[in-house]
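One protein chain is absent from this view; the other protein chains keep their places.
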Amino acid sequence: MNTFGRKFRIHLWGESHGESIGASIDGCPPGIPLSENDLHNNLQRRKSGARGTTSRMEADKPHIISGLYNGFTTGAPLTIMFLNENIRSSDYSQFKAMPRPGHADYTASQKYGGFNDPRGGGHFSGRLTLGLVAVGVIAKKIIDPINIRATVSEAGGSTCVDRIIEQALQENDLVGGLIACTVTNVPVGLGEPFFDSVESVLAHGLFSIPAIKGVEFGAGFAAAKMKGSEHNDAFVSPDGKTATNNAGGINGGISNGNNLVFRVAVKPASSIGHAQQTFNFETNKMDTLEIQGRHDTCIALRMPVIVEAVTAIVLADFTLLNHK
Amino acid sequence: MNTFGRKFRIHLWGESHGESIGASIDGCPPGIPLSENDLHNNLQRRKSGARGTTSRMEADKPHIISGLYNGFTTGAPLTIMFLNENIRSSDYSQFKAMPRPGHADYTASQKYGGFNDPRGGGHFSGRLTLGLVAVGVIAKKIIDPINIRATVSEAGGSTCVDRIIEQALQENDLVGGLIACTVTNVPVGLGEPFFDSVESVLAHGLFSIPAIKGVEFGAGFAAAKMKGSEHNDAFVSPDGKTATNNAGGINGGISNGNNLVFRVAVKPASSIGHAQQTFNFETNKMDTLEIQGRHDTCIALRMPVIVEAVTAIVLADFTLLNHK
Amino acid sequence: MNTFGRKFRIHLWGESHGESIGASIDGCPPGIPLSENDLHNNLQRRKSGARGTTSRMEADKPHIISGLYNGFTTGAPLTIMFLNENIRSSDYSQFKAMPRPGHADYTASQKYGGFNDPRGGGHFSGRLTLGLVAVGVIAKKIIDPINIRATVSEAGGSTCVDRIIEQALQENDLVGGLIACTVTNVPVGLGEPFFDSVESVLAHGLFSIPAIKGVEFGAGFAAAKMKGSEHNDAFVSPDGKTATNNAGGINGGISNGNNLVFRVAVKPASSIGHAQQTFNFETNKMDTLEIQGRHDTCIALRMPVIVEAVTAIVLADFTLLNHK
Partner (left out) sequence: MNTFGRKFRIHLWGESHGESIGASIDGCPPGIPLSENDLHNNLQRRKSGARGTTSRMEADKPHIISGLYNGFTTGAPLTIMFLNENIRSSDYSQFKAMPRPGHADYTASQKYGGFNDPRGGGHFSGRLTLGLVAVGVIAKKIIDPINIRATVSEAGGSTCVDRIIEQALQENDLVGGLIACTVTNVPVGLGEPFFDSVESVLAHGLFSIPAIKGVEFGAGFAAAKMKGSEHNDAFVSPDGKTATNNAGGINGGISNGNNLVFRVAVKPASSIGHAQQTFNFETNKMDTLEIQGRHDTCIALRMPVIVEAVTAIVLADFTLLNHK
């Protein structure tokens, strides 16, 4: 489903090469000061342009078409629309016969009986994350002074991210990356276990971002290798601060007032420049596929602001649910 | 919230030392043959008793108290109750002053204003997973012939699980573990992106299991280190089978007909036998905490069947939603 | 579905002649003082015993099996179970061939493929409303000082209710009735339009009560006959009180601080004592059906407390959602 959240609920729509993509917020509190300009910085961080990102450049200009009046949110659904521009109408029919490995071409066609819009990945395009980032800006205002900061900590297995990108560009290849996120000023008590633990809802949102294939909190996978005596975070102060933070700021699915810490694994994008051997479903034999177009060498580079947005959206929902 | 799922919806309740724990299924299809006996094997796998698991033994006898008639599910809510037995009423008041590091003592008390039931972890006890396992048995019947198999692949960072357990027992310490899960006979087309991708909903369910701190699909965190040319899974046959399975059987959030593959990281349990230095919120200074009681040396040992249950519950919901 | 509510969410299960019926609340706030005894008065009002109600008498003793600790709600799911007693195991197989007119026999059998529990109406029994009434008591505590009062205002089309009941008893017939409900001390601002208007959510809940076939707010159906100049409720005081209350206390789907006023139409119960001509689906021709058993002459007599309970449940959800 394209709807997420319980009290602060986001609805996403659109296709990469359709007329527009957009997002609408159901349950947006009234009285939040907002202008289209406020979205600029975060949209800019998501944008391509840096070394290692695609040369498809779009204005990404947001239009707030409902829910805003005299510079404040009204409490009615807040809707943000982005027109699609700079679309190159290349031929996508080849991907019916030869769905691109790693893409949604095959699964979307099977699931939707061939009616899905294949152009630019259609509804499965990373372009949908524009709406997430825009809504994330509003969510960040709601949760203030909670502060979220995500950065690319590794690319291609190395912390020397720039060097790895250059190397991949020279090899005409793509690389995956790791994003680390730290949330500060988190109050105690966010999260709604059993099923809506902080980890559960955050992971739900994060795994909806295309290309994310792993999520870990605190020590995460390293915790699986630890002893109990190493892992426990002793409390050290009256406000519940702990000496270590192996739990990533969450006990029993509820925030404990320490920093919320997690990492997400981003796979390399799938549109590699090299020719690939893959199955041709029309000729019924293996064939060579070459994908043209403009792509991201390291898609992870554009994702920290998206990770922040999803985190803000989840925390805004928890915050509004928590009010007594 | 204690409710999970959209068409096949589970509701959990209960406390470790309360009268009972239970689960109710809303949206259970009619006509599934079922007896209390059918639950035995899976409940047995969750049970303690093996070396490295707690000595608190319970009968874990399920009572199906609604939704079953003449040996078949009726389509009305199916409710399963377990009476709590073998409860040792130790003194939990000490944990008000000194919440146990790694437990939900502190966060639950803060969130629920001190009204939470602290005995045995109350609603945050791993005992709640009994209901998951019971419902998982029914979910497995719904998704047949899809087959789910989870196993402990590592404990304390080693694949020699038995040796690690013995060592931890001798050191009076606890260890974390890694669980690997493989799902076979998965049809193409399960999953409801954008927000309800297979990864999203599975991770949502998995992270609600106490002690799970990481989830990765396919190559997972290793994908962050890979190149695009290494990561892509080429199609090799008319039914969409791929040569490799770095995607873990999911493209664009939708199952692609290959095996669904994922791993979860389980932290060591928190009730370590050693004395710990932690904050005393009554005296307002650091203090020594010693936790008595019967605990699991490696809680991961009891969790494969719980991971399977959550997976079955998620796939049952996707399966029922997918019917046209 | 058997789940209702967004933040204060009730889950119902059970069958008339099964082992038990019950209700569980997800999202019950912590710290509400509660004992099983508190449920007595409302359960008593629902009970049979008065002239015109069935002679099937049950203890209706509630068991709170989770979510309560030391006399207060804990914030975890609160579950209430009622054991079924005084069950007469009559033969329901005749109703397979001749489903009772007005009952769910036919539709339930068709929808659930014949697997539904037919005994005493199974999951479609009015007995399920026991859970509603029990949860209603807790909801009433949450919304205090909002006060709800429902009464039978008419039976069989007359306000002389007692006389109508006597007459029906003599004729061995059943009668419908009208229930009027007034809610006082309602704050301004409850309701979540567009779709979750006060009328929408209240009607949703009320129409789930078996036998209710009409709901109207304020002037209701009479408003369809009125002129605008008659219908408008002029404001007359700084707190928004109005001179008349044709709107029933709701403008634009939101409570306006005046009394919330609505009426519900209750059809006569369907188990009439007379022989009926109806279709025999086995012999494939019309046949005579005689229904034995103990039934309510005027089912509406037992329903005011159920109407109050649903109203309280809806207003509790709105109240908790409204907190800023």
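Which chain is which? They are A, B and C, in the order written, and residues in each are numbered from 1.
The criterion applied here is as follows: contacts are C-beta pairs under 8 Å (C-beta built on N, C-alpha and C of every residue); 3 or more make two chains touch, one makes a residue touch a chain.
Model, not experiment: these values are computed from the prediction.
Participant: Kindly state which of the options A:Thr54, A:Thr79, A:Thr129 or A:Thr297 is in contact with the chain not pictured.
Facilitator: A:Thr79
Participant: Looking at A:Asp117, A:Asp173 or A:Asp196, which makes contact with the chain not pictured?
Facilitator: Of the listed residues, the one touching the omitted chain is A:Asp117.
Participant: Touching the left-out chain: which of C:Asn2, C:Ser24, C:Ser66 or C:Thr79?
Facilitator: Reading the full complex, the residue touching the unseen chain is C:Asn2.
Participant: May I ask you to list the residues on chain C that touch the chain which is not drawn?
Facilitator: That gives, for chain C, the contact residues 1-4, 6, 12, 99, 101-108, 110-111, 123-124, 128, 154, 156-157, 168, 171, 173-178, 188-189, 191-197, 199-201, 203-208, 210, 212-229, 231-238, 240, 242, 246-248, 250-256, 265-272, 274, 276-279, 281, 284, 286, 300.
Participant: Across the whole complex, list the residues on chain B that are touched by the chain not included here.
Facilitator: Here the touching residues of chain B are 6-7, 29, 321, 323-324.
Participant: Using the document's contact rule, name the residues of chain A that touch the chain not shown here.
Facilitator: Per the touch rule, chain A residues meeting the hidden chain are 1-3, 9, 11-15, 18-22, 24, 26-27, 30-31, 63, 65-67, 69, 72-79, 81, 111-113, 115-117, 122-123.
Please note the rule applied: only the chains that are shown with their structure count from here on.
Participant: Provide the C-alpha centroid distance between chain A and chain C, rounded to the nearest whole angstrom.
Facilitator: 44
Participant: Mind checking the centre-to-centre distance between chain B and chain C? Centres are C-alpha means, answer in whole Å.
Facilitator: Chain B and chain C have C-alpha centres separated by 37 Å.
Participant: Using CA atom averages as chain centres, what separation in Å is found between chain A and chain B?
Facilitator: Their C-alpha centroids are separated by 25 Å.
Participant: Among the residues of chain A, which are close enough to touch at least two other chains?
Facilitator: In chain A, 6 touch at least two other chains.
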